[in-house]
Structures are given as structure tokens and as C-alpha cells.
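Removed: one protein chain of the complex. Kept in place: all other protein chains.
Up next is chain A:
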Amino acid sequence: MSAQSPAPLTERGQVLEERGPGPVAVTLSVNGVERSLEIEPRVSLLDALREHLDLTGAKKGCDQGTCGACTVWVDGHRVLSCLTLAMTCEGREVTTIEGLAEGDELHAVQQAFIAEDAFQCGYCTPGQIMSAAALLKEGHAGDDAEIKEWMSGNICRCAAYPHIRAAIRAVRDGA
């Protein structure tokens, strides 16, 4: 699959300052806000968001990179935040589901998920929406076959898949 690969999180060959293994000061820019935290270098971006910044929208479904519930954007690209170390995101812009709406105005994908009933329990939903919004932006929602393929990294155990596709189509077609 010809994925637009995200920019590497650490430049190859770049010499990084040695920090840790104890807690170190890390600054993350999340949803446009600079956030300072004291975390061990082994803390994942997902746990930094959920356990240190009280941003629990990104979900922990497997902590192994298999379910997609933790999907967020780093510099606009989808990443699995459970497989990303928080401190590698310094100097990058992290966007989570909490940063998707403009104030009270929901993002079109959020609105479409409600209208099409594209979720039931809601636990995979933030990850689905972050993936869906990204693939629409990237132009990977041309037809159902493409949507199916590009959305298959996000498991929905309630199996709302046909409605997730309907929501993506609705946004794509401006319906």
C-alpha cells in the first residue's frame, strides 16, 4: 500500500541528549497548548495524554498497536500513540480527539458519526474519527473499497463498520 509515511519521529543519525531513566521534564504541544510534564522516558504518548495530561479521549484498547483506539496525529500524521514514546514528540504538534472540534462546533466527521450512528459503545470512536478525518484529508476515501482498506487499522468490536463508511462518505460528498 502506498501510504504517505509520516515524517520520522527522530532523525536518523541525530545525537540526542541522554535523559532518564528517572522522570525528566518534557514539553509537549497538544491541541495547540504547551504542556509541561515530568515523566520517565519510557512513558508512551498514550499514557502521557491519559495519565498525566487528563486527556482521556485517546483510548487504550490493546497497548500493542493492534486496535487503533489510541490513534492521534503528530504533525498532522496518524500515529498509534501506544507505540510512540511521549518524549519523541517534543517539538511536534500533537492533535487528539479533544482538539478536533472548533469550540462547540463539531468537526464534520464527528457530526457525521453521530448522524450515521457510526458507533455504539464509543470506545474505539475517537481513534476511528482521527483516522477517518486524516484519510479524508489525504484523499484516501475515493470509494468504499479504499475506505475499507484505509480504515481497517481501527477495530470496532460493535461492528459499526458500514455506518463508519457511511459517515466518511457523507463528509466526502459534503452531504
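Note that in this section a residue touches a chain if its C-beta (ideal position, glycine included) is under 8 Å from a C-beta of that chain, and two chains touch if they have at least 3 such contacts; residues count from 1.
Convention: contacts and distances are computed from a predicted model.
**Q** Can you pick, from "Nitrous oxide reductase apoprotein", "FtsX-like permease family protein", "Amino acid/amide ABC transporter membrane protein 1 (HAAT family)" or "Carbon-monoxide dehydrogenase large subunit", the UniProt name of the chain not shown?
**A** Options "Nitrous oxide reductase apoprotein", "FtsX-like permease family protein", "Amino acid/amide ABC transporter membrane protein 1 (HAAT family)" or "Carbon-monoxide dehydrogenase large subunit" considered; the missing chain's recorded name is "Carbon-monoxide dehydrogenase large subunit".
**Q** State which residues belonging to chain A touch the missing partner chain.
**A** Residues touching the hidden chain, for chain A, are 40, 42-43, 47, 50-51, 54-64, 66-67, 69, 96-98, 100-101, 106, 110, 113-115, 117, 119-126, 129, 147-149, 151-165.
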